[in-house]
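Contents: one structure, followed by commentary.
A single protein chain has been omitted; all remaining protein chains appear in their positions.
Here is subunit A:
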């Protein structure tokens, strides 16, 4: 189908279509410079708006605030939640390490003796011994 365009014209259009890419490339390399007068006008508008009564300041984006070395270190560890977990584990480790074994046995002994006869003796304790002091036959 030639869309009613004479063949010679069609060839010229096809050739031009290919040359257009080079033309676009030339256009891409050229640009209007931003002259000083226009820059001044744009900045004057910006300044006028900044001088106007301002809305409450918004928080500066995190990207705009350069983090300190400590913050960078924490970020490396996975952020504040990870650091909090690490601190908890450290304190627990310290407690286990400094606690005397006796105290540890005291803590764990309850579980160890749960199956011993001493433990079952707990259930043989006379819970109502106070009644022994009451007069008999009253």
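Simple rule for what comes next: a contact is a pair of C-beta atoms (placed from the backbone, for glycine too) under 8 Å apart; a residue touches a chain by one contact, two chains touch by 3 or more; residues count from 1.
The definition used in the following text is that contacts and distances are computed from a predicted model.
Asker: When you check the chain that is not on display against UniProt, which of "Thiol-disulfide isomerase and thioredoxin", "Transport permease protein", "RNA polymerase sigma factor" or "Sulfate-transporting ATPase" does it turn out to be?
Answerer: "RNA polymerase sigma factor"
Asker: Who touches the missing chain here, A:15, A:75 or A:89?
Answerer: Selected residue, touching the omitted chain: A:15.
Asker: Of the residues in subunit A, which ones touch the absent chain?
Answerer: Residues 9, 11-17, 19-21, 23-24, 26-34, 38-39, 41-43, 45-47, 49-50, 54-55, 57-58, 60-61, 63-64, 66 of subunit A touch the chain absent from view.
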